[in-house]
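Omission of a single protein chain aside, the complex is shown with its protein chains in their original locations.
So, subunit A:
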Amino acid sequence: MSKSYKYSVLLPTYNESENLPLVVSMIVKAFESIEADFEIIVVDDGSPDGTQEVCKQLIKIYGSERLLLKPREKKLGLGTAYIHGLKFASGNFVFIMDADLSHHPKYIPEMIERQKTQDFDVVTGTRYSPKIPTCGVAGWPFKRKLISTTANYIATTLLNPKVSDLTGSYRLYKKEVLENIVQKVISKGYVFQMEIIARARKEGYTISEVGIEFVDRLFGESCFNTSEITGFLAGLVKLFFEL
């Protein structure tokens, strides 16, 4: 008789009233397909577009055991959103992912399976590992590919985390692993996700990669401008001296 595990999905949201019902429906479908015990914790940072009302409706539909809303008053950053969500997580494992459908819940069963093979501490989705043929991005212009490749190259050279997708944020952690790391993180923005995985590597946690297909937001596009580039490099340098 195998041990029964519970998976907590942390979903930080901001203005996701359109995507939230879709992603919740897909997450539920993914877990039900493998009959695994789970809960979804939505950490909304005071979205003005009614995300929390939508979430309350979904709670009536799916039940308060499966879906929890733990909001905050305003945008307070991803790191604190994870810390906040973790307080309410009753699972042994924690998924972190984006609520905008760029992270497809269909990979949840595969990530769970992979974790079990060697009891990995972390399973991370990669969008562009050369060793994994099933991953990839959809609809990225040349400029974005160039920026992403260059950023990953610089980060890998400086921090050497031995992970192919450093800024990826579709991951499965053992709960105590994430709790341990997220307390120590000092970075913000893109570098935040990098720091988590770099620290995980440094602390000796075992990490495995699963190839994912990454489709950009169907509604809207985020860009990487000059101030973000300098912020990114500054953050990297800080980690270079920190880790």
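In this text, contacts are C-beta pairs under 8 Å (C-beta built on N, C-alpha and C of every residue); 3 or more make two chains touch, one makes a residue touch a chain; residues count from 1.
By definition in this document, contacts and distances are computed from a predicted model.
For the chain that is left out, the UniProt protein name among "Large ribosomal subunit protein mL40", "Dolichol-phosphate mannosyltransferase subunit 3", "Sodium/hydrogen exchanger" or "Sof1-like protein domain-containing protein" is "Dolichol-phosphate mannosyltransferase subunit 3".
The hidden chain makes contact, of the residues A:58, A:111, A:172 or A:207, with A:58.
Only one residue in the set A:36, A:137 or A:233 touches the chain that does not appear here, and it is A:137. Touch with the chain that is not drawn comes from one residue among A:22, A:76 or A:229, which is A:22. Not every partner is drawn; the one left out touches subunit A at residues 17-18, 21-22, 25-26, 29, 50, 53-54, 57-58, 61-62, 101, 104, 106, 127-128, 130, 133, 135-140, 142, 145-146, 149-150, 153, 157-160, 213-215, 218, 239-243.
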